[in-house]
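Excluded from the complex is one protein chain; the other protein chains are retained at their positions.
What follows is chain A.
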């Protein structure tokens, strides 16, 4: 028995074939094909012609792409910390075994199950001028109305609010799961020492869930860099492109202008940006851990 366990046979590799075939077909092949397309002048319906890195040069010299990158970085820079902090706050507040907190967990998670279309419809009703909720509130107080979806600055903010409302469920649940893994005796010991609640939070709770904080941050960075539906449906990227994210730029180039080669080049650049952001996040977190040690 022990011998057969140790013996390595090539046929054992067959066990990973089902996974590998799916992985290669659905991930590696499309990635490779995407890179190949980005090196070609090609539209949606064929006509491939190899042009080297020209598509990359066109994307990088396009001021609209620069604006989309800036919009997306600002969006990620604001929405991810908000999601992490708000998710953590909700998890801490609802980390109880009462019926009320169970109900509220359901309420806060409920938005996550909605499709982007429903989410944007709801927030359109909130932000739309004249008859929208915000317009009515502003009118009630006699304030000057704001075009939340059609004013530079406010449009990206409005997309951000809808996104945080939509995405808050997952961070909250991940934090709740992590909080429930912390041994109770740590809190009991702290209580015996009459430790303040702030000290318990900063010395016990947060250090115990730091790997989850990093996980949530990386997941959200990757997700929010792919912002698309909310921006397209709420603001169509406007006004003046001030809420156009990178994915919307790729969509416009690929599907409205039919320039698949240039769209693929922009996709590869987005892939690199997300990879770098996630790696940076990981590096910062692990470096801090080493320093602490």
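Everything below uses one rule, namely that a contact is a pair of C-beta atoms (placed from the backbone, for glycine too) under 8 Å apart; a residue touches a chain by one contact, two chains touch by 3 or more; residues count from 1.
Methods note: contacts and distances are computed from a predicted model.
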Not-shown chain resolves in UniProt (candidates "Thiamine transport system permease protein", "Glutamyl-tRNA(Gln) amidotransferase subunit A", "NADH-quinone oxidoreductase subunit K" or "Carbohydrate ABC transporter substrate-binding protein (CUT1 family)") to "Carbohydrate ABC transporter substrate-binding protein (CUT1 family)"
Given A:38, A:235 or A:267, the residue that touches the chain left out of view is A:235
Across A:152, A:211 or A:286, the one contacting the chain not displayed is A:152
From A:98, A:130, A:181 or A:194, the answer for touching the chain not displayed is A:130
Across the whole complex, the chain not displayed is touched by chain A residues 41, 43-45, 58, 62-64, 128-131, 145, 147, 149-152, 234-242, 251-252, 255-259, 262
